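What you see is the complex with one protein chain gone and the rest in place.
Moving on to subunit A:
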Amino acid sequence: MKTAQELKPNNVVLIDGNPWLVQKAEYTKSGRNSAIMKTKLKNLLTGSSTETVYKFDDKVDVISLDKKDTTFSYKADGVYVFMDEEYNQYELREEDIESVLPFIVEGMSDVCHAVFFEGRVISVDLPTTIVRQIDYSENAARGDTSGKVMKLARLINGTEIRVPDFCNTGDWIEIDSRTAEYKCRAKAPA
């Protein structure tokens, strides 16, 4: 058990038997009011989100979930299959991996953490930084190398993100998988 004031993003709390991922945790103290912790939670089984509020000293059941390194193997009939080093396969539905889905592409080599709850795989996490290729983007405006002018770029799976104007079709870029933000240009993976 932890107290609510100790909650941090990416903690998982158990509520009525369900694991909830803490996406946001905001501490507030004002006047005579109790100090409170407002959280945004995502149900790791259903994908639904909710907000909650706790008194700072409320007890919450923070749990550790088992994780295993896997790589994306293939997609068939709306099911995404990941495989570990021992060739065990783990099947996940689109809704299980909604948050990382924009960055799942055929042939990706990222090591993904498959997340287990009560022995069952419930989701995967991507590395914080991933490298992807721009499948299409409008040509750069002449001369802008500042990185301040942004434009849309499309990845091979159709995901669109904002990139600096100097990025071109075929470029490889680093992306923060948590925020879907462009980080920098990258070399093509070996």
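In the analysis below, contacts are C-beta pairs under 8 Å (C-beta built on N, C-alpha and C of every residue); 3 or more make two chains touch, one makes a residue touch a chain; residues count from 1.
FYI, contacts and distances are computed from a predicted model.
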Choices "ATP/GTP-binding protein", "Xanthine dehydrogenase family protein", "Protein-arginine rhamnosyltransferase" or "Biopolymer transporter ExbD" - which one is the UniProt name of the chain not shown: "Protein-arginine rhamnosyltransferase"
Selected from A:T52, A:S73, A:Q133 or A:N157 as touching the chain missing from the view: A:T52
Contacting the left-out chain in the complete assembly, out of A:K8, A:K29, A:K67 or A:R162: A:K29
Positions on subunit A where the hidden chain makes contact: 1, 15-18, 28-34, 36, 38, 43, 46, 48-55, 58-61
